[in-house]
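Shown here: the complex without one of its protein chains, the others still in place.
A, B and C label the chains in the order they appear, each numbered from 1.
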Amino acid sequence: MNLLLLAAFWGVLMMFLSVLGISRSRIRLVAQWGMGLLFLSTAAEMQGFVLYDLNAPEMLRVDRYALVLLAILSGCGFLYFLLSATDMAKVGSDYSEYFALIFFVFCGFVLVLSFTSLLMLFLGIEIVTIPLYILTGADKRNLKSNEASLKYFLLGAFSTGLMLMGITMVYGARGSFSSMELVGASGIPTQLLLGGLFLMLFSMAFKVSVAPFHFWTPDVYDGAPTVFTSFMATLVKVAAFAGFFRLFDHAFTSLTPAWQVWAGVLSVCTLMIGNITAVFQQSVKRLLAYSSIAQAGFMMLGIYGLGGVAKEGMVLYAASYSLATIGIFAVLTRMQDYTLEGFNGLAKERPWVAASLTIFLLSLAGIPLTAGFLAKFYMLQAAVEAKYGLAVVIVSVLMAAVSVYYYFRILQAMYFRERSEEVSFPVFSSGFVRVLMLLAALILVMGVQPGWLLRYLYF
Amino acid sequence: MIALLLVLLPLIGGGLVFFLPRPAAVRPLSLLMALSTLCAVVLGLTLYAGIDSWSFDAEWIQPLGARFTLKGDVLGKWMSMLAALGSVLSVLGSWNTDRKKPQRFYGLLLWMQAGMTIVFLSADAFLFYFGWELALIPAYFLSSIWGGERRIAVTIKFFLYTFVGSVLMLIGLIYLHGLTPDGSFQWQAFRNLELEESKQVWLFWLFFLAFAIKVPLFPFHTWQPDTYEQVPTPVTLLLSGVMVKMGVVAMIRWLLPILDIGVFIWSDVLICLAVVGILYASLIAIRQDDLKRLIAYSSIAHMGLTVAALFSLTGFSNNSNVVLQYHLIGFQGVMLQLFSHGVNIMGMWLLADRIESRFGTRKLSELGGLARTAPTLTIFFVVIALANIALPLTNAFPGEFLQFNAIFHAQSPYRIVFLIGSGLGVILSAIYTLNMIRRIFYGETNSATENGLRFSIAEALALSVVVGLILLFGIYPQAALDFTNEYAWEYVKSIDITRFLTK
Amino acid sequence: MPINYYLFLSLALFSIGMVGVLTRRNAIIIFMCIELMLNAVNLLLVAFSKMHHLKNLAINPMIGVDGQLFVFFIMVVAAAEVSVGLAIIVMMYRNVHSVDIQFLNRLKH
Partner (left out) sequence: MAMLSFPHIAYLIPLLPLLGFLINGLGRNHLSHRAIAWICSGVMALAFAASGWVFWNLPAGAPTILTAFDFIRVGVLNIPFAFQLDALSALFLLIITGIGFLIHVYSSAYMHEESASQYGRYFAYLNLFVFSMLLLVMGANFVILFIGWEGVGLCSYLLIGFWFRNPAYAQAANKAFVMNRVGDLAFLIAIFWLIARTGSVNFIDLPMALGTVGQSAKLSAMDITGITILLFIGATGKSAQIPLYTWLPDAMAGPTPVSALIHAATMVTAGIYMIARSNLLYTAAPLVLTIVAVIGLATALLAATIALRQNDIKKVLAYSTVSQLGFMFLALGSGAYVAAVFHVMTHAFFKALLFLGSGSVIHALGGEQDIRKMGGLKKSLPITYWTFLIGCLAIAGIFPFSGFFSKDAILLSAFLKSPVFYAIALFTALLTAFYMFRLFILTFGGSFRGMEEQRHHLHESPLAMTLPLMLLAVLSVVVGWIGIPEVLMHGGDRLAEFLSAVIPVASGHEVSHATEYMLMGLSSGLVLLSIYVAWSRYKQYRSEESESSLTRFLDNKWYVDEAYQAAIVQPLHRLAGWIRSFFEPRILDGAVQGVGRVVRYLSQQIRFLQSGQTGNYALWMVIGIVLILSIQFFIRK
């Protein structure tokens, strides 16, 4: 709950800062401090230090799962600010508003992660998405940015409609919005309930860009300003998934047989479309967009498998995927040329950046020693026991092999090719590089000792 | 303690070398590291031979139940010795060749060794998989940064091919892990599963593909010649000398004892594959003009024989001591050949590298007459090449001799066919080896070869070590056999599937 | 009056909205269709809340109120969306002098 209060407060604060018209560097500092504070407060809450205990268990309940994920999100958000806050200035003039919106999004995260009522879920999702529409279109002069935001908005609103219809049907069948009372609901579910369930499944699938509801993703990620793409592709997606998982883990356990297979089917479709389409991409930004779809496919395995292992996997995946993707996007933002050729010969001139990028890519590809491997490992383990699990798992590892192919194209560009004359690499400040290496180190540590993170799930 | 040392020395040493400021000190330091690992092995074999000094166990990833367990059984000791030897040889062999960024090169090389050592020693499936990949990643970078002109396409093929195999194995591991009562990855836990036939039949393939690709076995070998052709030779040396053995070791430790029924059901198919592979690879080698590719194919053929022998060991002994005795004979052959082939092929690569770097070509058709201009090279080459085709009094002879016995005793209706088929390999190997010798060393010299080559001390040292081992295990193989005998006996008893009948 | 009538009506409205989204090219109209979907939801919610309220009147008179509450939230959120959405559309119009979504194809493949 600490995070909710602080985030709301800081969002308002940032808005006022813009009015006061103080220098950008100050604004940035405030934002970064704020985000750091969010992280610390969440960490403190884990140790039992609560600023204000909102006693509404039928609306929100902040359990360990929510706390750990919030800590991860705010931590990643902090690193994200450290790396990319300066780049936001390039997007447009409303510097501090961007921060404000991001803080508001964090408020949404809290709701999404700790809801016990479908109402809160709905509100949370909306609080997360509406600022994103704005951020996507933040680059006003840029047609691509406009187009992206409009597409995102239309489709987003559409899926909101679906979700509401789903919630309503569930409500009609159950007579309550609580996502807890549905636990262990026995007996044959009425068609109404099932229909509502499926509509919610679809709309959540849309939010986390699972095929065939993923079509907005590449365009939006591609069109939005890269800094914000990085935010959407990582934290937002992770949070949405966490909510997705929370909903289906709590709410519909008794209906599992009805939807589980579909979750499997969706994840297989997502893996195939995401990975296979990514192979052909030339622009790294768009490639990452597709790769994020592919990763969503893998996270979907967690929802397909459910259970404790899946929960841990979700946490691990949230951390590893966010860290790696934030790092890559942070570098990508500063590159002149977003195509693969733009990365040619990076290793020679910026060895440390290239080295950390390598670790990020390896992690995304799921190579051992990196957190990405363990995350995928957990997901596979969760899925393999489920119905038809083996087939799904085999497809997914084959697709993982495909993903290795396109991730390694970036590696090859960086290490094995010569820089083309016209492109010149940006100068990375030593601080930036250090943070980047910190991310890489975190990924490696989690890859060897995930226990240090996971043990916070249990007390 | 020793086991941990064997993993840590190259790991840390690799790190040191990797971040070494001055290139000048790189080779001595990495040689020192490799040598110290070798010394550690030797110590482990002599003074601290006890199992407690060879086993290490620590909590690792509790949520998964994965532990950091190293257990140096005789197989592990034997192969980690090969790994240490391999890195020593590859450092020595590349002593005089200059590379850009030598720190990175040798650092990665040592890490590769660390990975392979983990594979050889780990008694925990998860750790095993870790090492399996840890050995692969440095190999990939080594190959793609320092390799030949077609390196990028070739190495990605190599990486993807092996990666697909290993992820399939990963699924198998996860599945078994799910079946274990205490949710552990320990070898013993897997071993105790005693799965029913219906499961083993398909589980087998998940593991087998990974190993078969690594070995590589006949239809899955196409990555190998390209890779060996493109990869810098010190790496090839480790790849073919040691890494390839990972596949066989994995079969020995993770396939036969755990999925023994599955193995037995498919053994005919597998031996058949292996034998076809022997003939197939040998035939290609006969028509091969590229020295490196030729060696690569010969290696495929020889590993094929080893695998065929290995899979001939499965079956029902009905507790008859005699059958087990013959399985013992065959398995001893496999153990011996694992080491011998490693040594021989490493020697071959050392020489191939020297020839290429000196005369600027790998094409047999562009060489010739070296016997007159480079007698020392000739002697080394002929000795090692003949050892490679298992001439008596060289180290490969006892190994292959015993392996043929194993095939002869395979519990398969086609064992005579298998025996003759693999035997024809002996003839074909003679053909291609002699052709190779004839075309490189005999005949008239040409502009390239008329001024011969001489070896630096380091190279001469490396080669003498190889030849020394060839003669040692050729004339007195009993030394090796005694070392492995007890383990082998326990092993053949453990993979006997008669116990399933009695259940 | 049985609940099914409401159900069918609002589902019909919802579907009409959906079809509109699929068929129309004008961003504004599409957005209105979405609004139509939302309102269909509102209608259904109110109907359901009434139903549950009547059903459990004896046990707990408060049951079903939350449905009505939800409607207000939906309206608020919809309003928020409208404000943002219209802003985006206007921005679009400034740049390309059209709100036809078929011209939105710079981003593809």
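To be clear about the criterion, a residue touches a chain if its C-beta (ideal position, glycine included) is under 8 Å from a C-beta of that chain, and two chains touch if they have at least 3 such contacts.
This one's a predicted model, so the numbers in the text were calculated from it and none came from an experiment.
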item: Visible contact partners (per top-of-document touch definition) of the missing chain; value: A, B, C
item: Residue touching the undisplayed chain, where the options are B:Tyr106, B:Trp146, B:Phe404 or B:Tyr487; value: B:Phe404
item: Residue in contact with the excluded chain [from B:Leu31, B:Ile265 or B:Leu391]; value: B:Leu391
item: Absent chain, residues of chain A that touch it; value: 150-151, 154-155, 158-159, 162, 191, 194-195, 198-199, 202, 206, 211-213, 215-216, 218-219, 258, 262, 273, 276-280, 402, 405
item: Contact set of chain B toward the excluded chain (per top definition); value: 157, 161, 219, 221-223, 280, 283-284, 286-288, 322, 325-326, 328-329, 332, 369, 371-372, 375, 386, 391-393, 398, 401-402, 404-405, 408-409, 419-420, 423-424, 426-427, 430-431, 434-435, 438, 441-444, 476-478, 481, 485, 489
item: Touch residues of chain C, complete complex, unshown partner; value: 18, 21-23, 25, 101-102, 104-109
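By our rule, only the chains that are shown with their structure count from here on.
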item: Averaged-CA centre spacing for the pair chain B and chain A, given as whole angstrom; value: 43
item: Intercentroid distance (Cα basis), chain C paired with chain B, Å; value: 66
item: Interface hub residues of chain C, defined as touching at least two other chains; value: none
item: Junction residues of chain A - those touching two or more other chains; value: none
item: Residues of chain B that touch chain A when the two form their complex; value: 60-64, 129-130, 133-134, 137, 141, 144-145, 151-152, 156, 159-160, 163-164, 167-168, 170-171, 174-175, 177-178
item: Contact set on chain A toward chain B in their complex; value: 312, 362, 367-369, 374, 377-378, 380-381, 384-385, 390, 393-394, 397-398, 400-401, 404-405, 408, 412, 415-416, 449-451, 454
item: Of all residues in chain C, those that touch chain A in their complex; value: 3, 7, 14, 17-18, 21, 27, 30-31, 34, 37-38, 40-41, 44-45, 48-49, 51-52, 55-56, 63-64, 66-67, 69-70, 73-74, 77, 80-81, 84-85, 87-89, 91-92, 95-96, 101, 104, 106-108
